[in-house]
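In this view, the complex is presented without one of its protein chains, the others remaining in place.
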Amino acid sequence: MNANMSVNISANMDDYRIASEPYYEESGEECALFEAAFAQKLPVLLKGPTGCGKTRFVEHMAWKLKRPLVTVVCNDDTSAADLTGRWLLDEKGTTWQDGPLTRAARTGAICYLDELVEARADTAVVIHPLTDTRRLLPLDKHNELLRAHPDFLLVVSYNPADRGDHKQLKTSTRQRFCALAFDYPDTERETAIVVRESGIDPEMAARLVALGVRTRRLQGHGLDEGASTRMLVHAGALIGQGVAPADACRMAIAVPLSDDPEITAALLSTVDASF
Amino acid sequence: MNANMSVNISANMDDYRIASEPYYEESGEECALFEAAFAQKLPVLLKGPTGCGKTRFVEHMAWKLKRPLVTVVCNDDTSAADLTGRWLLDEKGTTWQDGPLTRAARTGAICYLDELVEARADTAVVIHPLTDTRRLLPLDKHNELLRAHPDFLLVVSYNPADRGDHKQLKTSTRQRFCALAFDYPDTERETAIVVRESGIDPEMAARLVALGVRTRRLQGHGLDEGASTRMLVHAGALIGQGVAPADACRMAIAVPLSDDPEITAALLSTVDASF
Amino acid sequence: MNANMSVNISANMDDYRIASEPYYEESGEECALFEAAFAQKLPVLLKGPTGCGKTRFVEHMAWKLKRPLVTVVCNDDTSAADLTGRWLLDEKGTTWQDGPLTRAARTGAICYLDELVEARADTAVVIHPLTDTRRLLPLDKHNELLRAHPDFLLVVSYNPADRGDHKQLKTSTRQRFCALAFDYPDTERETAIVVRESGIDPEMAARLVALGVRTRRLQGHGLDEGASTRMLVHAGALIGQGVAPADACRMAIAVPLSDDPEITAALLSTVDASF
Amino acid sequence: MNANMSVNISANMDDYRIASEPYYEESGEECALFEAAFAQKLPVLLKGPTGCGKTRFVEHMAWKLKRPLVTVVCNDDTSAADLTGRWLLDEKGTTWQDGPLTRAARTGAICYLDELVEARADTAVVIHPLTDTRRLLPLDKHNELLRAHPDFLLVVSYNPADRGDHKQLKTSTRQRFCALAFDYPDTERETAIVVRESGIDPEMAARLVALGVRTRRLQGHGLDEGASTRMLVHAGALIGQGVAPADACRMAIAVPLSDDPEITAALLSTVDASF
Amino acid sequence: MNANMSVNISANMDDYRIASEPYYEESGEECALFEAAFAQKLPVLLKGPTGCGKTRFVEHMAWKLKRPLVTVVCNDDTSAADLTGRWLLDEKGTTWQDGPLTRAARTGAICYLDELVEARADTAVVIHPLTDTRRLLPLDKHNELLRAHPDFLLVVSYNPADRGDHKQLKTSTRQRFCALAFDYPDTERETAIVVRESGIDPEMAARLVALGVRTRRLQGHGLDEGASTRMLVHAGALIGQGVAPADACRMAIAVPLSDDPEITAALLSTVDASF
Partner (left out) sequence: MNANMSVNISANMDDYRIASEPYYEESGEECALFEAAFAQKLPVLLKGPTGCGKTRFVEHMAWKLKRPLVTVVCNDDTSAADLTGRWLLDEKGTTWQDGPLTRAARTGAICYLDELVEARADTAVVIHPLTDTRRLLPLDKHNELLRAHPDFLLVVSYNPADRGDHKQLKTSTRQRFCALAFDYPDTERETAIVVRESGIDPEMAARLVALGVRTRRLQGHGLDEGASTRMLVHAGALIGQGVAPADACRMAIAVPLSDDPEITAALLSTVDASF
């Protein structure tokens, strides 16, 4: 790195710390396994359906491990430069600006690349040298070979059931990660989550969870995925605002889930049968 | 955020307030349901055909809830940067300019993304962290992690019947929204709207509405959609200018609806049979 | 809008006024219908084949209504920014430059988007908020929400028979317009046009028109469209320069119409049979 | 146009004048027909095979009509801005630079767009307002509505047999032009051209022309086009350098014409049989 | 090169030196063959599956040959400019910045282009003049014709089994390289590697290697590749952290390897049968 190319790290990493413990109901051993991977600085991949709690889990672990959390939601415009950084023009010419991945690697944060599979398959290769024992991030445009901070950890996630397009992680990328598979919580824990997050009473929460389970049986029968825990929380929140339960479930679950008239009719009658 | 990267919020948000009550005929409980979602800051999705009043409804609710309304009509060039912001060059180098979504999140406006489904499917992921309990907008290029203003609400809309291209909202995006389904108003309310908006007498308005209903029966038979309420208002407005009703309906309804000679002939004879 | 972002409207709109009455032969009620739409500020769509007089009609109406006319010939590179405006660099940094649509909306001109269907289907959505009762043009990049001048009118055109590519206006765009369908003028009026525009005598003009009508019968039989009125005028102009009628028709009609050897042979023998 | 946006027309148009009479053998009435079109300022389209003399003809006419000639060889990167102009940065910010089409329209040159069909089909629409009675070139980016100089003429060319890709001129573009069809010269004129251009004797030139005619019979039988007049001139030039006629024809005709082994063998034996 | 276009080579090449001997278990003669190629400066191509040690081998050889190592992980956005360099704006205008390939060629480093086949097939041609006896890198944008440093060596790698997309090196590129084929190490050496890299005891390492071999038998039966040596090391590292062996193998091997439910079930039962 050239002396006259100072790096701006004044981005206050404290902004990226999780202030208070995020609520998270553990399903199994995932917290201990994550901690073991963190201890060895093995990169972690999280798989699972929409809205089942992957993001919340990462926030919980970042809080527990006391690391700042830098999150990037990937999309198919996500380029290597979006992750690593770029030159900005200022009055003296150009200033290098670290991208979120570089910032995390430099300062020892957890970098969470949500929906990594959306990024162009080959853009993902930029993380390769960071995910083996070298733990290097070559910033060619900055003439810099960044060695990751000892506390840096890379976490990525994606939803294997998301068939919007047939993107897959390349084998050479996948094999660099330890992986944890997530699924919807079991009925009891999901009820507890809905009570906690929406403030409604356990009985109503249990009826919402039962409805959620019924919608998940439609998965593969015209529905990509059933109602997520998040949707049940939304329905609960509307009920908490005084909306009738059936109206709340129509608005929070049945109408958003599908545009197909037949599927929607099936969902609506499931809602009607539930309340 | 760096101290020397001040954010320009001098864009007067009062420009974005709705000055007077927009006329809106309620179809059901949609106003109360929207208010409940707003109270819980749950993002709202509006589905329905062209010209049935979705945009008017959002304006009406923004006026009622006394929030500025920032509207973005999405198109397939709509990039994440168009929503979040970008750096502009000025005499001191570069100045960050909030995009409309960022401006709304920062100031507590309602942000209405019309025809969201037109934006590149994956560009839509930029709204993900804003639509769960985090209510965060990561502005990586500005080194900023924006926490949404407590009054900020995200509203999106699209037309499920628009088959111009086969775009769909991703499941992981859909499940973040509560949804309201819109349709054409019933005959009585539609007649009232045409009278109110075009200034013609109720009898003529009723004949226009009857014609509109007939064109909607052609939907799926060579016509993507029948005449919208807006088209009936256009016909009424031309009649109010002294144009003969059949000429007005040809110009406002039959000719714009289709380029197919057979469908156009069917529409023209429907017009002729109506007056 | 920021105080330091002044808008350059020194582009003299008088350049866009039609100085003298453009010659136009009316086919039906189109002038009166256009005037009614203008009175109500309803956007107008013109459909019809190549060279049948749509552009001339708009010029005629702009002259009649005493409005400046801003014309944009759309192509598939036409982006939203080409219509709305962009930032230009100058010695003080950047200056906003209104695009043609913005200029017209700001100053109360008629904005004529010729061959709108060529522009990317979704780029067309930029005109949506201008074409309903809001009459707004959101200039997000300029932090401005432009309200259209009361005299502003949007006019668009396209040729439904142009099958170069299978582009179509989206339903949600079409339904925002009143529409007028154009076709070739009838024989008598077309002869008058050829006489007037090329200066040849009525008898020769009538023979040219008869030839034009014959070429139009080949439409669909290997020819996308027959000879336009403009081509007949070209042939007349060459004859007026002393070119032999058959040579003039070969050069102005038969050779330009097709590259297909068989079709060209048919056209040439039609020319030979005409003189 | 803004006062502070001066146009640089210091590009010396004399550079674009044809200094001495270009050699051209007329095939028919093409010179007189071109002059008639120039007198009426009707845009001209030239069709014909590779290397048959279209470019030379335009140079000849530019010399005869004493107009500067601005030539653009179009390719599929040719954008509207490449034809019309763009802003260049300089020490005072930005300076507008006319593109070749604008320069020609402003100064009254002949603008020759060679292989127009290569340019993106819809980019071609930028020439539409220049090719009807308006003779306008809207330079939206320069806030200017340029009226063409009275002496400006647009000439375009393409090769209908070039099947490299299946591009075609749009009907709405074609119908704006008068057209002249070119073909290889007849044997006598082609021999005269080869003598004149390569300096070899008439007998050898006649043998080259006879060989060229034989290769043209292979057109459609694995060969897109036979040998052009230009190739015969090349062979003659090599012979003039002392190369054996068969070697010269192999190098100038047989090897360049095809990569297909069978076709090449046929061409080589045709060469061998000729000398 | 212009005098006023100085090249910035202050990027300290010592950053690119390998500080300590990288652990590498030789499989055959690959080290001696690489040294012979280096002595002759013949470019080297490494083929082999994911995670079998190609990168480690290059690091080992760079350490042994005492050359700095410049690594570029190619992706399908990797352009010629990313390898060769580009102009950066600074207060004096523009400064040329060598890309990693140029830097290596100028200073005599080993340049390692990992996954070259991912780069656009034709971008690879930029290395052609560097890989024959000319050893030239034409930097057209810098007006420079760089002659490679005598110690410069080009090494590229790719995985022939990676069927993510059907890219291949062009023949004209392949033929410029000497090549070494890599595969997984044999059981004994792989066990030694797992012991050394993860710190677990040889017996457990042998069980991991046996599991790895079993997964590789699934290759082609729904699995693109079996577990790499790297994955076995990951499992060992988790076991070293106190994770139960079956849990460690699920997290490090079975879950990352596949998203297919059937394959995953097969992998999980293989894991269960192993511990």
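Note that the chains take the letters A, B, C, D and E in the order they are written out, and that residue 1 is the start of every chain.
We adopt the following convention: contacts are C-beta pairs under 8 Å (C-beta built on N, C-alpha and C of every residue); 3 or more make two chains touch, one makes a residue touch a chain.
Bear in mind that the values here come from a model prediction, so they are computed numbers and not experimental data.
Considering the whole complex, the hidden chain is in touch with D, E. Touching the chain that is not shown, out of D:L46, D:V125, D:L238 or D:V271: D:L238 (per the contact rule at the top). In the complete assembly, the contact with the undisplayed chain comes from E:L180, out of E:V70, E:L180, E:L218 or E:L257. Considering the complete assembly, subunit D touches the hidden chain via residues 8, 10-11, 15-16, 50-51, 55, 59, 71-77, 82, 88-92, 97, 99-100, 103, 114-115, 118, 159, 161-162, 164-165, 197, 224-225, 227-228, 230-231, 234, 237-238, 240-243, 247, 251-252, 255-257, 259.
Although one chain is hidden here, its contacts on subunit E can still be listed: residues 1-3, 29, 32-33, 36-37, 39-40, 42, 45, 47, 79-80, 87, 89, 92-94, 120-126, 128-129, 132-134, 136, 138, 140-141, 143, 145, 160, 168, 170-172, 174-181.
As a convention for this text, only the chains that are shown with their structure count from here on.
Common neighbours of subunit A and subunit D under the contact definition above are absent. The remaining chains, with subunit A left out and nothing else moved, group by touch as B, C, D | E. Of all residue numbers used at the contact between subunit A and subunit E, under half are used by both chains, marking a mostly different-residue interface. Fitting subunit C to subunit E on CA positions gives a rotation angle of 180°, reported to the nearest 5. Distance from the centre of subunit E peaks at C, each centre being the average of the chain's Cα atoms.
Each chain gets one centre point, the mean of its Cα atoms, and the points for subunit B and subunit C are 29 Å apart.
For subunit E, the set of residues that touch two or more other chains is empty.
Looking at which chains touch one another, you get A-B, A-E, B-C, C-D.
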